[in-house]
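Note that one protein chain is taken out, while the other chains of the complex remain in position.
In order of appearance the chains are A, B and C, and numbering begins at 1 in each one.
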Amino acid sequence: MIIVLQSGSTDEQIAEVEGKVRELGYVPHTIRGEVRTVVAAVGDEVTHSSLEPLSHLPMVDRVLPVQKKYKLISRETQPETAVVRVGGVEFGSGQFQVIAGPCSVEGEEMLIDTARAVRDAGATILRGGAFKPRTSPYSFQGLGQQGLAYLDKAKEVTGLPVVTELVSVADIDAVCRTADMIQIGARNALNYALLEAAADTGKPILLKRGMSATVEEWLLAAEYIAKRGNGNVILCERGIRTYETATRNTLDLGAVCVAKRESRLPVIVDPSHGAGRWDLIEPLSRAAAAIGADGIIVEVHPNPAVALSDGDQQIEFDTFARLMKELRPFVEAAGMELAGAGNVAAAT
Amino acid sequence: MIIVLQSGSTDEQIAEVEGKVRELGYVPHTIRGEVRTVVAAVGDEVTHSSLEPLSHLPMVDRVLPVQKKYKLISRETQPETAVVRVGGVEFGSGQFQVIAGPCSVEGEEMLIDTARAVRDAGATILRGGAFKPRTSPYSFQGLGQQGLAYLDKAKEVTGLPVVTELVSVADIDAVCRTADMIQIGARNALNYALLEAAADTGKPILLKRGMSATVEEWLLAAEYIAKRGNGNVILCERGIRTYETATRNTLDLGAVCVAKRESRLPVIVDPSHGAGRWDLIEPLSRAAAAIGADGIIVEVHPNPAVALSDGDQQIEFDTFARLMKELRPFVEAAGMELAGAGNVAAAT
Amino acid sequence: MIIVLQSGSTDEQIAEVEGKVRELGYVPHTIRGEVRTVVAAVGDEVTHSSLEPLSHLPMVDRVLPVQKKYKLISRETQPETAVVRVGGVEFGSGQFQVIAGPCSVEGEEMLIDTARAVRDAGATILRGGAFKPRTSPYSFQGLGQQGLAYLDKAKEVTGLPVVTELVSVADIDAVCRTADMIQIGARNALNYALLEAAADTGKPILLKRGMSATVEEWLLAAEYIAKRGNGNVILCERGIRTYETATRNTLDLGAVCVAKRESRLPVIVDPSHGAGRWDLIEPLSRAAAAIGADGIIVEVHPNPAVALSDGDQQIEFDTFARLMKELRPFVEAAGMELAGAGNVAAAT
Partner (left out) sequence: MIIVLQSGSTDEQIAEVEGKVRELGYVPHTIRGEVRTVVAAVGDEVTHSSLEPLSHLPMVDRVLPVQKKYKLISRETQPETAVVRVGGVEFGSGQFQVIAGPCSVEGEEMLIDTARAVRDAGATILRGGAFKPRTSPYSFQGLGQQGLAYLDKAKEVTGLPVVTELVSVADIDAVCRTADMIQIGARNALNYALLEAAADTGKPILLKRGMSATVEEWLLAAEYIAKRGNGNVILCERGIRTYETATRNTLDLGAVCVAKRESRLPVIVDPSHGAGRWDLIEPLSRAAAAIGADGIIVEVHPNPAVALSDGDQQIEFDTFARLMKELRPFVEAAGMELAGAGNVAAAT
């Protein structure tokens, strides 16, 4: 860490800071600048206490950390991208994967219809929420166990692996019986107890970025999972909260680039939540391909205008099929391969 | 809800919207304006499905909800402020309560010293984290059960009721044995499974606002608790995430005023997290009193410069004692009474 | 506008609101809902006073505007995209234009070298700042008139039209002599006096979105220009200010899509400011093409590591040439044509 002193600090004051730095296990190196004196504290910031509390000392102006706090997921530690397998589907090895399905599982028929439609259009994983975290306690909260049973059925019928959200440790066994990948949603993205419990199942984890999480917090959430011995994490950018109201969230594609540079995890994009508007899903999906994301997750519903949750950000089967067709040249221009071609061929 | 149509919508299109509105259980009233036609949909928005998915219809421009989604905690439903009792301490009946203690329980001696110091200066409730949600998995995570045992001891020695954070349903029994009030932290503020589990204990809940929660989301989180039959909720503003970096968070006192107008719950302010800078705790505490908050929660540590967590936002005993003295005229000018005077008298 | 009343409003109160609505020139239509009564006020919101001050009446809960405030630039008014010509270069007619050049004009040689390099790689317009608005008064403020003279020279040598920023009405004649398009920067994006002065020159205007401007404010800034009779406006998304610090700004591609749907103006993207990191310029440029933007504006410098301004977000000649090559398939997949091919052919 770098401790920036107030201008005019005396030798005694500098010595006091050096003493505190040593006390906390670091080795101080003092550099007297023209305007400011700084004390560089040498030592591993991850394993030592933070020096930020030294801002209590009257001669300390600021304390600047210099080290990154994530290690296991860092590209610095291990440069090659991690490959995460979900059923037979690979993320991180050059294939662009499309996860699709309804926001909520609303019934057996609508789910199976959707699963078939998205598979036939080229999706490789089925999404669908059985447990729904909703802002209002009066909104539809998902079908729960029954929803999981429908997902089992849809998996059986279509052969697609399934990702579904875990919102409570209480549901973990039930969710694990059905899910090929566990989703941690934005509201629970900093719920470390849930992250650790999910990690311990050994299942791949789809980790959404928190509503207002920095890239660093997002990567450290992934580090929590990796630290439990589960490196099968896929990061998912889903828009952040900003002042703009024309879109529900602001999709932060720059953060996807940064996450891919900093970490070795695959990163996918959620254009449905990313804008919260069905009419922006197609262009934002193309943009996700263009920046080199490893895939997208899209909400698809047989009749969005009457969906029980988030109807305004789900698209219809036709729109999804068109999206998939449009996507291919962007995926290929980005040097990747659009997975799911086999599905499409089989369906045609 | 109000459905705003695209300009130039035809009679057939208007009829189609009216049909969908009826289908979803509302009664449509159409008003043809000079520039826009709007369809007002009459019906209880809380119990009916949202009409927002109607934005899928090509002639629909926007859908505007008009109703508030919280009921049980609403001041509209019940105008008088709820009184929440924690041990013998009352929030909402005109007393300004000061909750104080260390960020984390770091040991028995430091905790008891702090508890005594804050009680003698006028604090009425002791705070202290045993389970700490930390951004990095490598940071100090709290003493856990041992921390709770120290809190029991401090309660016994000082007579102060205790508030401590619950981060996982797994710890709920242990936390309940010690806590007179359960804190739900900012990271778990939208973790509805945890909110419901905490609600079911019947304990008073100190509900922090999420890092980027709107006032509406914050109040709806409280509604989740109230809907389980537990109306003993105290709201706590702790700063929101904004672009400003001179302070760790931006304390949103306007939101405190809005929360007090909209809901009938007591609202307190956390100036420690609110700015994330120990040197702003005093002025922001005075501001909290000035706007009519029901109290504050302040982090106090015997030696913040070496604290194991958040040392840069904790204050020393002396500073806390000075803060308490300064606070009184502001509390009284706001027409409230500074609780804890008995403690101070006994200590002197 | 829609006026939402407090629940429990009496008939007298409703009549009072209706009276005020009439007084302000609107026709009231009252709809008594199950939970709320709303008064729909029929009348042109753009030409009448806002009803928002009615929130002063005790029985009024909220006032919701329903109408959009922009007209001249609205796609609703005129559905086809405006074509804006800058020199011989067209925006809005299906060609993807690349504007490139240094952040600041630092000297004649560096400018001409850069102009040649970007033209030969396919750029069609030269950018370069002569008057630089800098956060610190001690930073390099641009070469001013001398900078304009160098731009004239570069235009003569390369044949590229020039866009340069106007920061003060005092410089308007000088800037107009050189500029084929006037840039209004993010800091002046809501400086309406400058917008109007720029509009009155009749030159095409490159209008950057303000640092924290909503899409609505951005479009209304364009409406200010159009209202002076100058419809030659190109909108430019350049990243917005959010809490995220991994990038200097957060590029908001969703807003580009919304701006294109709402307005009929061409919209381009500035990936240099959009992230503030040179290493993200390539992927974000590809994303801009993928969503259907009409072009990009990129900062290019012969030696960014010693640039006098914003060196960390400028790219070198080689990187720019690579970017241009990579861009083509994305532009074409988006159904557009990459302009500047003639330049490249001539250069090879």
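One rule holds in what follows: contacts are C-beta pairs under 8 Å (C-beta built on N, C-alpha and C of every residue); 3 or more make two chains touch, one makes a residue touch a chain.
What you see is a predicted model; the values in this text were computed from it and never measured.
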Among the displayed chains, the hidden one touches A, B, C
Out of B:Ala287, B:Ala305 or B:Val344, only one touches the absent chain, namely B:Ala287
The listed residue (C:Phe91, C:Trp278 or C:Phe320) that touches the chain absent from the view is C:Trp278
Cross-chain touch to the chain not pictured, restricted to B:Ile112, B:Val258 or B:Val306, is B:Val258
On subunit A, the omitted chain is touched by residues 2, 4, 6-8, 29, 31-36, 38, 40, 42-46, 62, 64, 66-67, 76, 212, 241-243, 245
Subunit B positions in touch with the non-displayed chain are 212, 214-216, 239-240, 242-247, 250-255, 257-258, 261, 274-275, 277, 279-280, 283-284, 286-292, 326, 329-330, 332-334
Note that subunit C touches the chain not displayed via residues 20, 23-24, 46-47, 49-50, 52-57, 63, 69, 133-140, 167-170, 187-188, 190-194, 210-212, 216-217, 220, 223-224, 227, 241, 277-278, 304-308, 310-312, 314
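One rule holds in what follows: only the chains that are shown with their structure count from here on.
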Rounded to the nearest Å, the gap between Cα centres of subunit B and subunit C is 39
Separation of the C-alpha centres, subunit A versus subunit B, in whole Å, is 26
Expected list for subunit C, residues touching two or more other chains, is 212, 242-243, 245
